[in-house]
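Apart from one protein chain that is not included, each protein chain of the complex appears where it belongs.
And then chain A:
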């Protein structure tokens, strides 16, 4: 029990203080319950990302099995339709047997991977299920760690991301492996290599087509530009062949862009014509990195922005008041910190639709339990704080902001609704 000078002065106070241990805890207010439910609705990404990963694995495995099976079937058909010797037939069939053996192994492995991923999906549903008004502080702490790991992964701080998720036991709740896959592509693009990005496009062909993505087209355009940039007779020849093979198929949907880029054949990379010059800028590679990140987030059902930024913006706005920027603002307000102030500056202020008063002295809310009292100089403090001050100073009150002195009996109660 806390030693509190006001309440523990006599035995009665001790009695009443220990009373709550006997009475059952009051029911949880429904507003807090609905607030919790609402906040869980923000967790789409948490459930969606591992599912997309799972779905991708299932599809890839299935495609692979289907291919193997149909190739076995057609090999048998081939053997039956042609006039091979017995020896050849036996050796072909034997190799088919070992091929099917291999397929069984692959099936086993594939199923193990799929099960692990399904488990991860379940772990996340269970995590949402575990949120409760009683453990909400702890749950929110975990949430903050998840948000921080998400931020680090998007910024490619992989080492800290792994360390943090391992040390806080949240590995099942974060998507480190998925971001590692993205990192490979991003690193390659930064080295001006489109191969892994193209491989990624091939892997996700159906999904990208469905969302009408033109990322692959942009990669192809960049490869074409690089051939033109090389500026040799051989590279021009290659560029034309490349355009025929890889760019022409996009003509139906992206004719304007296609023409624009292919026309660079007539200009060199040293062109001064701004419309073409921009295509040769090295910055175009950064654009590709950015586009890849967007496609990647979309594919997995992630927000484009780090979760941290989204939550910070909303939270800073809700906390932002003109008072937070004043000198001598209480240190308890995050906006008293210079770093938080800087982030909050361009954001909107919070809106209040009714008064909320906080005692300058005790920082406690001033409400019907602890009503505001007005000093003759117009300064307002809470009844509790003023009473305590009066008891210690023979009934005298000194205004902490102006030094004004008066008596406890001079105070007037204010009614603020």
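Throughout what follows, contacts are C-beta pairs under 8 Å (C-beta built on N, C-alpha and C of every residue); 3 or more make two chains touch, one makes a residue touch a chain; residues count from 1.
Note that in this section contacts and distances are computed from a predicted model.
Enquirer: Pick, from "RING-Gid-type domain-containing protein", "Trm112p-domain-containing protein", "Geranylgeranyl transferase type-2 subunit beta" or "Pyruvate dehydrogenase E1 component subunit alpha", the protein name that UniProt gives for the chain of this complex that is not shown.
Expert: The chain we cannot see is, by its UniProt record, "RING-Gid-type domain-containing protein".
Enquirer: With the full complex in mind, choose from A:96, A:289 or A:390 the residue touching the hidden chain.
Expert: Touching the chain that is not displayed is residue A:96.
Enquirer: Just one of A:55, A:229 or A:277 touches the chain that is missing; which is it?
Expert: A:55
Enquirer: Determine which one of A:164, A:265, A:289 or A:390 touches the chain that has been left out.
Expert: A:164
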